[in-house]
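Of the protein chains in this complex, all but one are displayed in their positions.
Then we have chain A:
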C-alpha cells in the first residue's frame, strides 16, 4: 500500500526527478519577461535548444505566483521571478535554485501612490492597499524606512492585484503600493501622486530567470541554450530600429498594450541588454547588500518558513560573497553562463 502510494505520488508530483532531454520553462506577463514570449513564438528558443541538442518548452502562466509555485513543486525546470520571491518560495522551500539570467531591475516600475497626498510621510495613519508579502510590500517597507516610519504606523490591507485598479477607484482607498501596468493606470487617475518608487532603491527588486540548480548541474546545455536565446532576443530588442520595433510591438501586443505603452513600461525598467551590464550587477558588492535587505525583510514577515531562527538561515551565494548560512545554500547567483555570453562563447 505504502509503496503504491509513494509510486503514485512520485509519478504525479515529482516528474522533475527523472532524467530527460526535454525541459520546461515558465514565464508570466511582466515587462521584463515579455522577451520569452517573443523568443518562444519566433523559434529563437527552439533554435538554441537544437544547437545544444535539447528540447525546451516555454509555457506562459497567467498567474505569477502560481507559476512560481509550479516551479517550486518541480513541474518546471526554470521560471521567471523576482529575487525576493526566488528566496522566499523555492529557496525557503528547500529547492536549490540558481539565478541564471539577471534580466533587469525595477527602476520605477513599482510605486506607492497617495490619493491627494504629496509626500510619503503623509501615509502615516492611512490604510495601504497592496498585495501583501510581495515586492510591493518590500518597497513599502523600504519607503517607510526612508521617512522614519514603520509598518506599525499604517494598516496594510491585502488586496488582490486583479482588483487593485478598481479598488483605488473607491472612496475608502487612499494609498496603494503596486507595480506596472497597474501602477500606470492608477497614476493616470485624478489626484494620484506617486510618492515613492523603485527608482529610489535601484537594483533591489531584480527580475530573474531562475533554474533548478541540480538540473543545471546535470545539464549545463540548458543554461547555455537559455542564456544564448535570451541575449539574441536582447540584441534584437536594442538593435537596429525596424527589428527592434517589430520585436517590441510583438511583446507589447502579447502583454495587452501597444508599442507606446510598452516603451513607457520599459522606461521604468533597467533592462540589461548586454551580458556585461547584467554581470556588473551580479558581481557587485551592491547585490550582497540588496539580498541582505531582502532576506531581513522576508524573515521579519515570516516568509522564510517555520521555526527559522534568523534571516541568515537560507544561504545566498553571490560572486561577491555569501550571505547567510554557508551550509544551507539554496539560492545562487551564477555568473558563469552570462560570462560565456559576454565572451561570445555560446
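Everything that follows uses one rule, which is that contacts are C-beta pairs under 8 Å (C-beta built on N, C-alpha and C of every residue); 3 or more make two chains touch, one makes a residue touch a chain; residues count from 1.
The rule is simple: contacts and distances are computed from a predicted model.
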Taking the list "Tryptophan synthase alpha chain", "ABC transporter permease", "Sulfate adenylyltransferase subunit 2" or "Hydrogenase expression/formation protein HypE", the UniProt entry for the undisplayed chain gives the protein name "ABC transporter permease"
Touching the hidden chain, out of A:40, A:92 or A:318, is A:92
Contact with the hidden chain, among A:53, A:172 or A:190, goes to A:172
Touch rule applied to chain A and the missing chain gives residues 1-2, 5-6, 8-10, 13-14, 17, 65, 69, 72-73, 88-89, 92-95, 129, 131-134, 151, 155-160, 163, 166-167, 169-173, 300-303, 305-307
